[in-house]
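Every protein chain of the complex appears in place save one, which is left out.
We just call them A, B and C in the order they show up, numbering each chain from 1.
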Amino acid sequence: MDYTQITPREQTAMLEAIGADNMEPLFGAIPETLRFRGDLDLPPARSELELQRDLTEMAAHNHGPHDMVCFMGGGAYDHFCPVLVDQLIMRGEFLTAYTPYQAEASQGALQAFFEFQTQVARLAGLDIANASLYEGATAVAEAVLMALNVTGRRRVLAAATLHADYLAVLRTYLSDLPVELVELPADGGRVAAATVRAHMDADTAAVVVQSPNVWGQLEDWSGCFDAAHEFEGTCAIAVFNPIASALLKRPGDCGADIAAGEGQPLGVPLSLGGPYVGLFAARKRFLRKMPGRLIGRTVDAEGRPAYCLTLQTREQHIRGAKATSNICTNQGLLALRATMFMTAMGKSGLREMAEQCYHKAHYLAGRIAALEGYALTFDGPFFHEFCVTCPRPVTEIVEAAKRRRILAGIAPHGRRMGGIGGPNDLLVAVTEKRTRAEMDALVDVLEELGG
Amino acid sequence: MDYTQITPREQTAMLEAIGADNMEPLFGAIPETLRFRGDLDLPPARSELELQRDLTEMAAHNHGPHDMVCFMGGGAYDHFCPVLVDQLIMRGEFLTAYTPYQAEASQGALQAFFEFQTQVARLAGLDIANASLYEGATAVAEAVLMALNVTGRRRVLAAATLHADYLAVLRTYLSDLPVELVELPADGGRVAAATVRAHMDADTAAVVVQSPNVWGQLEDWSGCFDAAHEFEGTCAIAVFNPIASALLKRPGDCGADIAAGEGQPLGVPLSLGGPYVGLFAARKRFLRKMPGRLIGRTVDAEGRPAYCLTLQTREQHIRGAKATSNICTNQGLLALRATMFMTAMGKSGLREMAEQCYHKAHYLAGRIAALEGYALTFDGPFFHEFCVTCPRPVTEIVEAAKRRRILAGIAPHGRRMGGIGGPNDLLVAVTEKRTRAEMDALVDVLEELGG
Amino acid sequence: MTSVMGAGPTPMNRPPQHGAPTQGERPVEPLVFEKSVPGQRGVDLPPLDVPRADLPDGLVGEPVAMPELGQHDVMAHYTHLSHRNFSVDANFYPLGSCTMKHNPRVNEWAAALPGFAQLHPLLDDEQIQGALRLLYETRCFLQEISGFDEASLQPAAGAHGEYTALKVIRAFFRHHDQEQRRIVLAPDTAHGTNPASCTMCGANVVAVRTQDGYTDLDDLRRLIDEHGPRNIAALMITNPNTSGLFDSKVGEAADIVHEAGAKLYLDGANMNAILGKTRPADFGADVMHFNTHKTFSTPHGCGGPGAGPIACRAEFSPFLPVPQVMMADDGSFYLDRDRAQSIGKVRSFIGQFGVYVRCWAYISACGADGLTNVAEKAVLSANYLAARLADVYEMPWFDPAAGRYCAHEFVTVPRRLLDKGVTLNDIAKRMIDYGVHPPTMHWPVHDCLMVEPTETESKRTLDHFVEVMLRIAEEIERDPESLGEAPSDAPIRRADEVAAARNPVIVWEA
Partner (left out) sequence: MTSVMGAGPTPMNRPPQHGAPTQGERPVEPLVFEKSVPGQRGVDLPPLDVPRADLPDGLVGEPVAMPELGQHDVMAHYTHLSHRNFSVDANFYPLGSCTMKHNPRVNEWAAALPGFAQLHPLLDDEQIQGALRLLYETRCFLQEISGFDEASLQPAAGAHGEYTALKVIRAFFRHHDQEQRRIVLAPDTAHGTNPASCTMCGANVVAVRTQDGYTDLDDLRRLIDEHGPRNIAALMITNPNTSGLFDSKVGEAADIVHEAGAKLYLDGANMNAILGKTRPADFGADVMHFNTHKTFSTPHGCGGPGAGPIACRAEFSPFLPVPQVMMADDGSFYLDRDRAQSIGKVRSFIGQFGVYVRCWAYISACGADGLTNVAEKAVLSANYLAARLADVYEMPWFDPAAGRYCAHEFVTVPRRLLDKGVTLNDIAKRMIDYGVHPPTMHWPVHDCLMVEPTETESKRTLDHFVEVMLRIAEEIERDPESLGEAPSDAPIRRADEVAAARNPVIVWEA
């Protein structure tokens, strides 16, 4: 089924209206030498029932948080999402619309994005936010590009404790530009303010610190950003987790100028890593340098509140090569999802979610640390993820847990996390979804393999 | 979560507006002696996450067509339903509206029900149809009640080959009324026209024949209804399957005056037997005697087409004890579902679905009949369900198939089907969803147990 | 509306607009049959993978004239229709007696789980232990909430519950050699299904007078005398009654009925007002039905599906319909289909299972305190609206100063406004322009509106409704004739219902 609707009889009538005898003239602009005259080598067309069968079958060949207990984090977290979000987001009026270019025909999306911007700005503790970027890593890269652009400087300091993929993407994004990327080494799983200070100079455009960082550790944002600000104009970029922001001091509270992060924890399905949604907030002075769509509140011809895309002169379709970013299609539906999620959870719900993450993670960390042979790798404060050094290679532990249908965590030693950890390190994340019984079951597995 | 929204502070303000000091006066009409002052003994309130967990767990303790290959029928069939139906039906405008009493605020539902009535009338080959009854069995009972009402007679002939539940419900519905219910015996799985003729008399209000019948056999509707019509005024009631109607002669084509049936095959989930939707169609002359809601097409004050509930004087809320039926809430959402299903499948889709059922059932029947020790129980024509007499008790066969994750069919010997068959009989249904490979797998199981 | 009003709860879902507004024309959505194009099709099927069999001689018909639309047009059509429908999700919907409360979406998710939605009704009990547990627990919940010993989940809706219960009562009396008890008494304000259900099971219904909204107990006594106590099967009441009042004398009524050897039947449509506050078994009822689509938030779906489970005292247990869901001694669950004295089956298979999934989820979410809070907030909301509107919309039975409150709904007969020359229908249709679904009309008395806000609306919504009603009253003061034009901002102007009944068009003919 190719979802076309024009019948052969209608096609004939339409060709007649066009004045063409058949379809060939309509493709006449393609020189015969360039025509593809074969059959594309694709599987035979599938009916909907066959699609249902084959996709169910393919999905059945996957195992993960849907049929196992998940302690994996590493930048993507298994949070609760209320069903109403899943159902509202499927409404065709949202699903099948595009970027709200025409304000009067798109007030629904525009108002929701305006709500999103406000919610993100508040979670970041900053003045303004955009209507989404692709995902966390590119959001960080865009933040750095904005800082370079605003300051005209050529040096970027990034904590080595950034999520491995975020660092990797940042490297890619800066690689063809006349810019130096300096990694700030960590000490005990965190970057010391003194380290920032030691690396600062007048050409430093930005200092990028993530908290919770790749180890789950809470960084000293205030200290690091104070150090950054010792050179006027340097942009302090906080990479943040929106759930943590509901409990802990936010980027803006700690002196950040720009905050970027992954919005996946806000009701977005894990979905093997995407589509997710990039969060981007900043202080007011960056308004005209922001990447991505911005929705503004205005009035209509009769003075009624109205919303529209604004400051489009920053964007590629107006400014071309001088645009603040090349982004066009962003992650609209995920931003809507996050908006609905934040509204549904609300002020106390988000706070409670964050608190539960914190308390549960600390319960599990406490129990594991008490096991013979296991120790927390770092001793700094953490939110909902922590690293454990195990008495044997973590691959053995992960395999043993799998047999109990538990995803014990992530091995930061592996390629997928940039190979940052030791072979016995295990990164464990705990969300509000985990129960005490599930945590105790993991402890049992570890205990059996311990000593 | 009890889904209330009024905060304590608002409650105070509201009580003040009412002029009550606290909640107690509002319940003052309940004498203290009648007040329930304890705590209801119910499980503790569950959060949404707990509901998700517990319901997933309960659902996991069920096995059926979702994780086995289904050859069960017996009045409920495992048909294909396109996803778009599942998604459209979840739209809140349909899900959370009620009976369209207010035409101007309910044109959507009204128009869809009008489409439903037209589709059902067409599938029945009759003039008119209502906007749904509860399900198949009560639809048949309502048809009989209408016939009694219209004719003023006191005798009803019902084929013994009616679905066992339909017969049972009919017995219940007629049991306190001054009416005689006569079962027409079957011969070779079908009721002969001569049998109908032999039982007819001038006091016979209705002759009820189902096709395909409880054995899956196609009855001689035309013959039976001709016999019924030898006494003027007797109502010929056809119990029909809407998918069969897309291929075979319809009730109206065979002389039926009234058609009733189960609408579940039209895109309604099996859902352990409900909610389903009763179909009810009739010739024009019954219009003012019909049970249930009727939607009429009319115009609005400016002459535009409009739809509204009509002939409500038939109904309980106007006519009380003299109403044509007591039905109030019917099966609106399932009727909408069926409407969308029929529209999505369309003329050729429904026809093809019916054809595939037919051809696949005959393929499987042919293969089974060729097995040593197995024989078709009856030799009349059938649509998509047939009875096989097996070489051993059917319980053994069903158990063996279960181990291969196949639901081999239904044992009509059991209580659930009214105990109508022999211990070695197996009722097998085949829909368009079944593949040749699945059918061959069932044949393999039977073969192993055969001989 | 002005910003104050616009700041209301259902301010506007003016959607994609079509048509040529400057011409004052309103677009029409054609029927699927009118949109049909020969050869189009919305969905395909896999190719047939078996040989074709011969079709049976003489039995094959022509393809049926179903609509022919491509998939996109199917989506568009029903999306458009949805935009032409008021709903709880988008509108305040205070339809009295119908309890149009919020429908949690987690319940829909649950009912759609493949392990529930794809169960064949004839599976063996051991294959459906999860489903049977859910049904059994639901049965227990209903027993606890009503205070009764037994419950049956068979009935498909409230009316079907009434019917089933009356059959059970008749079977009970037959068993006790009192088959002559064929008369059922019911207040003259009873819901239409009550008398209609009596008729369907061959009972004769006799109306009891109501006075000031309450059943007149003297009339009740008189009628029992008149017809002879030994001929009375039951009194059917609704409590809180259909005037929105809890009948304080319900205990006395029960005594009168029981003295006659008859049974008290409770129509539980209004249970929302008393959850956890009083239980039908405690106030003397013998049998009752619930409407899950009212009290327990199973969605109304444009008119169903609902469920009408009944609950009763143990004495009726043998007569309940089959099957009955049971727990065995080993803690497993089964369907009992062998009950010798049962009235038999009242519908095919085992009931509105999918509806009970939602019902279970709702009661489980609320818990005991939640259910009590539901009743409190429902009653609070109704009294709040009544108090704010009573000056303008007269309410015969509402007088808080005199300690006369309403329960979860109230009735107004806006006589002063009607005297200005508008009809009740004018008021109702004008509400549509304001995005509010009109209340129940002309029942239990002529020219009344019965308003039931439910417990799930916010104070903001309630306040908005008050403003709308006051504004309509103002409009009537100012220009009563203008209301005859209402609705002016709906997909259609007023529908001609008289023409519809005079010349009924029930199916489309091209």
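Some notes on this structure:
Criterion: a contact is a pair of C-beta atoms (placed from the backbone, for glycine too) under 8 Å apart; a residue touches a chain by one contact, two chains touch by 3 or more.
Just so we're clear, the structure is a prediction, and the values are computed from it rather than from any experiment.
Set against the missing chain, the residues A:Thr234, A:Ser325, A:Thr377 or A:Asn424 yield one that touches it, A:Ser325. In the full complex, subunit B contacts the hidden chain through residues 1, 3-5, 7-10, 46-50, 82-84, 86-87, 92-93, 105. Interface residues of subunit C with the unshown chain, by the touch rule above, are 1-3, 5-23, 25-30, 34-35, 37, 40, 69-73, 75-76, 79-80, 82-91, 102, 104-105, 432-435, 456-461, 471, 475, 482, 487-491.
Simple rule for what comes next: only the chains that are shown with their structure count from here on.
Annotation: B-C is the more contact-rich of the chain pairs A-C and B-C, by number of C-beta pairs in contact.
Measuring from the averaged C-alpha position of subunit A to that of subunit B gives a distance of 48 Å.
Subunit A and subunit C have Cα centroids lying 45 Å from one another.
Remark: subunit B and subunit C have CA centroids separated by 21 Å (rounded to whole angstrom). Each of the following residues of subunit C touches two or more other chains: 40, 43-46, 69, 71, 75, 79, 104, 106, 108-109.
Among the residues of subunit A, those in touch with two or more other chains are 48-49, 82-83, 87.
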